[in-house]
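The complex appears here without one of its protein chains, the remainder shown in place.
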Amino acid sequence: MIKNNQLHQTSIRKANKARIFNEFKNYGIAVFLLILFFILWQFATSSSFERLIPKPSTIVQTIIDKWPLLATNSKQTLFEAVVGFLIGTSTGILIAIGFVYSKKFAKSIYPFLVFLQCMPLMALMPLLVLWFGTGLASKVVLITLATFFPTVINVVQGLISLDKPTIEFMETLNASEMQIFWKARVPFSIPYLFTAMRVTVTTAILGAIISEWLWATKGLGAVIVLAMFNAQVEVLWASMALATIFSLLAFSLIVILEKLVIPWHISNQE
Amino acid sequence: MPAVEINNITKIFSLKTGPVTALSNISFNVEEKEFVSVIGPSGCGKSTILRIIAGLLKPDEGDVSILGVTPLEARKQRLYSFVFQDPIMFPWRNVLSNIEIPLEVLNRNERKQYAGRAQEMLDLVGLQGFGAASPNQLSGGMRQRAAIARALLMRPEVLLMDEPFGALDEINRDKLNLELMRIWQETESSVVFITHSIEEAVFLSDRIIMLSPRPGTVAAEINIDLPHPRNIEIKQSEAAFNYATSVRKMLNQITLDALLVESGVN
Partner (left out) sequence: MRSKFKFWLINTIIIILILMTWEFLISNQDNVNSINNAIDQSIGYNPEIKAFSPYILPRPSQILNAFLNERSGGRGGVKFFFNQGSVTLTTALIGFVFGNIFAFLIAILFFYVKPMERTFMPFALALKSIPLVAIIPLFLRLRYSVADLPAVQESSLLNFIFGTDLFIKTVIVVIAVFFPTLVNTFRGIQSASKPSLEFMESINATKWLTFWKLRLPSALPMIFSALKITAILAVGGAILSEWLSTNNGLGYIMAAATSSGMYNVYELWVSLFITSIFAFGLYSFVTLMERLSIPWHESVIALKQAMGDE
């Protein structure tokens, strides 16, 4: 019996090892390829080619050299992104709650949601510039619009994901509508909110940059457009690299937050 | 006073295809400390009855009382507990805290009466040491045990159980049947138990209510005179086997009759 148990233990350990190895194989190859790609990019590009696409080392050097310029403008962009993201996510959550609890509200907001779904939202930017100027407001409105829709859809799904037996169970406990909402509906819908935020957080950052393309004088997007028109290839690539890094960091932040807030969810378990 | 009194209940569901009578003129009582099973072919409205008793559904005609009060009043006085087929565990809480969910609708004073009670119930259902575990780490049978512990938490007079072991395999179901008998003898509450397993109904019940399908009506009541306390010997006894055989025969007859009526032969 004991021997059997030991056998069992070793086979579990083996299986674990195999699993870890497989996972490493899945991402390891990708990471390895990425590194290889950067090495090739660095050493296979001639200096004349740098007029078209700069080497990674040149990009890093430019980020360092132009840090004061890039930092102030990044700050502006990130500020727009964060404000828009927070407003979009919180209104999205509120609208979703209203949508689930009031049929009348759901009916009246539905055409607006359909419109948002069928409209390339970024294309609204010129109108927003006209209405709100080239400053902060127009950008925040655009990012709010862009983050709002995925949030509503996901949170509504989460709120109605509560199955009938669970509602009945809470009813038999004599729980009020409020108690059902806070104790069951909200926790069950948090994973759905995170699904939305994984998408909207990068949308917010890149949306801020795109919204700065139109006549903005501050922000990473403005730097990008000016560098493009003035053929400052290194500055252009350095700013794009920063944008990528910010998006990656923001995404990772949401993933880490998700692991902390909902450790019980399947996506966070082995 | 009977624990549960059901008088002439009729329930009609309005579906898109038209109204369907799910239950028609159902009456039966459950006495105090009695274990009653409701059995019948699928679609006979077993779960509907239980939901009407619990006040989750309203009957179109007739009325129900639990210890002399309406289902909603009984709910307020915490006279009954409901065990669902799905154990309903919140994955963000550990097992002990899942068992304590019913306490959260109480005020602080009321809550005091039940201090330490969740741990006791956990021990009673044989889950000692699993209080801090996540429900995801438990097997289906263990989760259902936890659900039963939760149902017993507030010392209900009446337990309403809706196919609680329906999703388990036969081996686990047998084990939990024996456990349920042991637990029930310690708590001595009245039980209304919905099942589609004949062996389960015979082993657990003092009385079986047999329903016929479409519309659900009470087709027969069978008293099960097996001795208490029920244990594995009784489960395997010839008497139990004979009861099961006769219940099976009756069920077959009912199903056949219903089929003949539906196809217009009668």
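All chains are identified by letter, namely A and B, in their written order; residue positions are counted from 1 within each chain.
In this section, a residue touches a chain if its C-beta (ideal position, glycine included) is under 8 Å from a C-beta of that chain, and two chains touch if they have at least 3 such contacts.
What you see is a predicted model; the values in this text were computed from it and never measured.
Contacts of the undrawn chain with the visible chains, over the full complex, involve A. Across A:Ile63, A:Val100, A:Leu121 or A:Leu193, the single residue that touches the chain missing here is A:Leu121.
Screening A:Ala44, A:Met178, A:Ala231 or A:Leu260 against the full complex identifies A:Ala231 as the residue touching the chain left out. If you put the hidden chain back, the residue from A:Thr89, A:Thr172 or A:Thr202 that touches it is A:Thr202.
By the touch rule set out above, chain A reaches the unshown chain at residues 25-27, 29-30, 33, 51-53, 111, 117-124, 126-127, 129-131, 198-199, 202-203, 206-207, 209-210, 213-215, 224-225, 227-228, 231, 233, 236-237, 240, 243, 247.
Quick note on the criterion: only the chains that are shown with their structure count from here on.
Put simply, the C-alpha centre of chain A and that of chain B have 47 angstrom between them. Partner chain B is touched in their complex by these residues of chain A: 163, 165-166, 168-169, 171-176, 179, 183-184, 187, 262, 264-266, 269. On chain B, the positions that touch chain A within their shared complex are 51, 54, 56, 75-76, 78, 80-82, 84-86, 88, 90-92, 101-102, 104-105, 134, 136.
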